[in-house]
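Handing you a structure now.
A single protein chain has been omitted; all remaining protein chains appear in their positions.
Going by the order they are written in, the chains are A and B; count residues from 1 in each one.
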Amino acid sequence: MTSKAAALTTRQSSTAIPPVKPRCKIHSTAIIADKAQITGSHIVEIGENVIIHPHARIKAEHGNVFIGRGCQIAEKAVVGAGEPTGSSDAADMVIGEGVSIETSAVVEAQKVGDYTTLEVKSSVGRGAVVGKWCKVAPMCEVREQEVLEDYTVVFGDGQKGRRVDGVLRDRKEVRDAKLKGKAMEMEVLKGLIPDSQMKWTMG
Amino acid sequence: MTTSFPSTHYACPCSDLTSAPTPPSSKRASIQQTSLQLNEEQAFNPHSPRANYTLYPIDHLLFCDECDEIRCPRCWTEEILYWYCPHCLFEVPSSAVKGDGNRCSRSCYDCPSCTSPLAVTQVSQRDEALLRPSDATGGDETYVLQCHYCDWSTLEIKVQFNKPTKITEQLVKQRKSRTSASKEKESSAKAAISHDDAFANLTTFYKDQLNETGEPQNAYPGSPYSSPANLARIMNIYGGLSHNALKKTRDKPQPMREAKGHAEGQTSFSGIDSDTGVIQRLQSSGWDATTTSEQRLSAPVNNEARFTDDLWPSATRLRTRRAKRCKSCRHIIARQEPKVGSMRYKIRLLAMNYIPRLSIRPLNPTVPITNPAFHLRPDMPEQEKLQPHQTKQYILTIRNPLFETVKITLATPATTPGNIASRVTILCPSFTVGPAGEVWDEALSASTQSASSDGGRKAAMASLTGSSESSDRQPEAGKIWEKTRNSTSVIVEIIPGSLKPPPSIVPKSEEELADAELEEDEDVLEVPVYVLAEWETEVKPGESVQGRKEVGGMAGEKVRKEVGYWIALGVGRIAG
Partner (left out) sequence: MSRPTAPVSRRSTKTEYIETDTGNKISRRAYIEGKQNIMLGGKTVIMAGVHLRGDLCRKPEPAAEGEKEKPNTTAISIGRSTVVSTNTTVRPPMRLHKGQMTFIPMRIGDNVFIGPNSHISSASISSHVYVGANCVLSPLCIVKESSKILPNTVVPPGMTVPAGTVVGGKPAKILGEVGDGWGQGGGGEGEEWVEGGDLRALVRSVK
């Protein structure tokens, strides 16, 4: 909330809030919307075909952030480690390929596996390790330091909230169908969001 | 009881908990006095456990204009207008409902793991043919039911469909083939048979039994004797020596026997040996892989499923749209249009259009009061708690929906019933409220029309001129605070009681301390007020005068009507 207050005061200029510009290494095919925010002093690496929607926030304040190929980060999502709570190792965050981070999701994980989907308003705690092809349903959370196996689905009110999706694990064609779906999404979005990664790479 | 304040809940006078209080002196005239003191025992206690089931917000109450009484969900009967499926929103004719087991017979199914709706999705075997238009591929397209919330699909139970419609048929076929396949494997008689087969076998068995014992079908459904055999038996006892009657008594009916064996539908306990497989599976998958009782009860096919991997999707249960009918006079008081999804009412007799509505708000709000349902910002202030022993004044507003002037009398016990005694005083318990006219009446008539109240005119003038006098106004006993065209406001003084009992020198025992602990929601300050509204209305010629409340009954004459009910005003929570 406090950073939002800061954003309001500097509303006239549509650039990021703090004057510190992160060291960004952005692939040329990535699309970063004009109103996206990348902050922090550490390294931010963005792979190819990544789409970052307006008002997404990537915070490299406490550690580096590496975003794999084909990822999608939606508006109001916050990607980046938060304040360290005592552990000494710097929190590098590695986001795998094809990861879909939806609106208002808060990701502070250490690692997010390939092709995982983190739905609207989900949250992944600090230091957690999420496997590949996982899905975290809206408003669900992965606790700090928790390890999610590959193909896990986190949903529900928490009572029966975990499930291993055997279908996804066993059948390749279902995974391929999902990949195809993701690729088509990216195609469409590419045509709709104008790119302004120059803002982050130059200067 | 609500968690948001201020609130008003209305109690229907149907239960003895909420019936009208009898005043201490039994004369009617005593009600006309300015302040009516009620005993605590007569007053409605909003904290009593039964009060939970009698208090309703105003939009849930209806009114029967034949009986001139409030109708709550306990005072009306519901009749089903139509059945519909909540997913496909198709209406199901009531004749087909029973046969389908109150479930949708189209392709609407619920996910067994998260109970959200399943969608028919296409899945292809070949990678390259994915998601291309359907004319590109031959018969390779298969369909599954997919849950988009938890990603469960029928592929988990290895079920696929050939076409996207008539899922029910295809599911039934697949289940049958699966149980027959497993029955072939286990040829021992101890194997359990599937639920559907057992049901079918049982019904045929018992039908045969009934035929064998000679009970003829009931050709006389309306007869009070329930079957010709019964009739014959009774005739036998009371007379008649016809040949047929004597013959029937000679033939003793065969006793019916129960089902024996699988062919007749009996399901047997499958024996201890087959449990080892289940136990091993339980050890490997863990507790989370077992089904809950809700999951087992979701559909008959799931009744014996022990593991979540064995759960089949259940067809969506149908919902109904119901009309409401007054229990005493059988008048319809609410009825919607028979079209699915239409929220328009043919008949709608809402209580809010017949009884005065009350609402309460603080006189000097320290925090701006907002309707808690309409919090627009996430940082809206928390409602502050009431401090014990601090007098607070509230404005109680009464709005009159009728077209006649209504005389209102309010009564409340001096201290609120329940464990925490707060003191309540209504400064002006008896007053009138103007009629709700047409909207343009207000514009046409000047504000002088409502000058019949004390203090009201000054307030109206003050608000018109925008002077600051209104903020300095002091509430006075016996005077109305504000009066507009169809609403009147009076002041209520509330002194919240303390949650903790007063400290005493005598040390309390364990039981007393345990008793003194607050139960949930006991710190909520709810004021019970009995509202009596009286008004006069003209009887239209031709209208029959019913009910027991009016005096005189000729057409064209004025008839006095009244309605009385308890309300619970939720003021806030007491701090401490």
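Quick note on the criterion: a contact is a pair of C-beta atoms (placed from the backbone, for glycine too) under 8 Å apart; a residue touches a chain by one contact, two chains touch by 3 or more.
On a predicted model such as this, the values are computed, not experimentally measured, just so you know.
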Which listed residue, B:R50, B:K207, B:R348 or B:K500, touches the chain dropped from view? B:R348
Given the contact definition stated above, which residue among B:R106, B:H262 or B:R357 touches the chain not shown here? B:R357
Of the residues B:R319, B:K346, B:H389 or B:K500, which one touches the chain left out of the display? B:R319
For a quick check of understanding: of B:S19, B:Q42, B:N102 or B:T115, which residue touches the chain that isn't displayed? B:T115
Positions on chain B contacted by the hidden chain, ascending: 57-62, 84, 86-89, 114-117, 119, 131-133, 147-150, 319, 324, 334, 341-343, 345, 348, 350-353, 357, 359, 371, 373-378, 399, 484-487
So which bits of chain A touch the chain we can't see? 4, 8, 11, 35, 54-55, 74-76, 103-104, 119-121, 137-140, 155-157, 181, 184-185, 187-189, 191-193
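We adopt the following convention: only the chains that are shown with their structure count from here on.
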For the complex, which residues does chain B have touching chain A? 113-114, 123-127, 130-131, 149-153, 155-156, 288, 292
So in the complex, which bits of chain A are touching chain B? 135, 137, 153, 155-156, 160, 162-163, 165-168, 171-174, 176-177, 180-181, 184
